[in-house]
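Comments concern the structure below.
With one protein chain withheld, the remaining protein chains of the complex are depicted in position.
Showing subunit A:
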Amino acid sequence: MIWSIAWRNVWRNKLRSLVMIAAIALGLFAGVFTMAFMQGAVDARIESATKTELAHLQVHAPEFLVNNDIALKIDNADEILGNIAALDSVVAASQRLIAEPFIMAAHGTGGGKLIGVVPEQEKKVTDIWEKIVDGAYLEHDSRMPPVVVGEKLAKRLRLKVGTRINVQMVDRHGNLSVKGYRVSGIYRTTNTSYDESTLFVKFKDLQAQLGMEENSAHEIAILLENGDEASAVKPSIQKVAGNYEVQTWKEISPEMSLLTDSMDQYMYVFILIILLALCFGIINTMLMAVLERVKEIGMLMAVGMNRRRIFFMIILESVLLTVSGGILGMLIGSVVTKFFETRPINLAMFAQGLEEYGFASQIYTSLRGETLITIGILVIITGVLSAVWPARKALKLNPAEATRTE
């Protein structure tokens, strides 16, 4: 009966309750949608980082990522690659050679990261080949070795498909080596700084230029069925890799890990700010509800409703009011989010700025079940906390005076 009286009391002043429910619903909708939007942006960034740049796990010689010394190599790369690829949770693996050359073109020069890949392997691990916007990937055969460059670098050095560039580096023996490559394709990712600095050539071409031995590589990139399992799969890969260093994408790129963790925290702070703002509205509504029912509360005390039950009744009213608005807001938020899960929100006007930071300009929303559950719990807590002051005010009433209040 206390549930019944609490629920009916919520609807005693329909307009006031509806306004409050609408405010809560609007606030929660904004919160849910913003969380889904930001989560979508982060997910896309992570997907781009893992599918295009890092893969889920990488194997290197110890200290390679710190020094970028070409002498720090994986010796029996073919064997290790084969063993890794045979693991159940591994979808594909690709070996790479990496150098940091000086690039010379007719209209400019610059540094960059040159990655030598085996195209058939690399296509199974990363999706750069799908991001070619002009020309072709590395399968193209010509007299001069092919190179794939990013669109940003191509613009800066005024490169086109077919343009020749000279790549200068120090080889394994310490000799200066200059080799000509012809641009076979231009790619475009959602990360312009990556596009400006990363070039791809065939493994064997870079192997020849660096003077690397057969069966050696600087990096083995590994794609898993589920990227979230990277940490769990790492030990089994470490077993195969022996003394070489195995790292997950979060370890290789801690800023990416920080992005996901901090984004979650920012979003919950954002939701808390929304709920805090709503809290004042709920306190006001509940305070009015208590003050206009002083006589009735006095009567309830007189006929035997103890203070614990009165406190519970008022808390319940507040929770029912808040949860009604919360459910409505989360429902609308979920429906709108669902809509934008398959239809991207186009932020083309901010594309340049977003892509500078590696974010896509087309964002698909992403809402997790646990996010909704957490918001639901926060809504209930808000309802309870908002009612504490009005409920305490009710408890301080003297039934003798309250029953005679005009």
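We take it that a contact is a pair of C-beta atoms (placed from the backbone, for glycine too) under 8 Å apart; a residue touches a chain by one contact, two chains touch by 3 or more; residues count from 1.
As a convention for this text, contacts and distances are computed from a predicted model.
Remark: of the listed names "Monovalent cation/H(+) antiporter subunit G", "Putative ABC transport system ATP-binding protein", "Sulphur oxidation protein SoxZ domain-containing protein" or "Polysaccharide deacetylase family protein", the one matching the undisplayed chain in UniProt is "Putative ABC transport system ATP-binding protein".
Note that of A:Asn9, A:Gln95 or A:Thr248, the residue touching the chain absent from this view is A:Asn9. Although one chain is not displayed, subunit A still touches it through residues 1, 4-5, 8-9, 11-12, 295-296, 298-307, 309, 398-400, 403-404.
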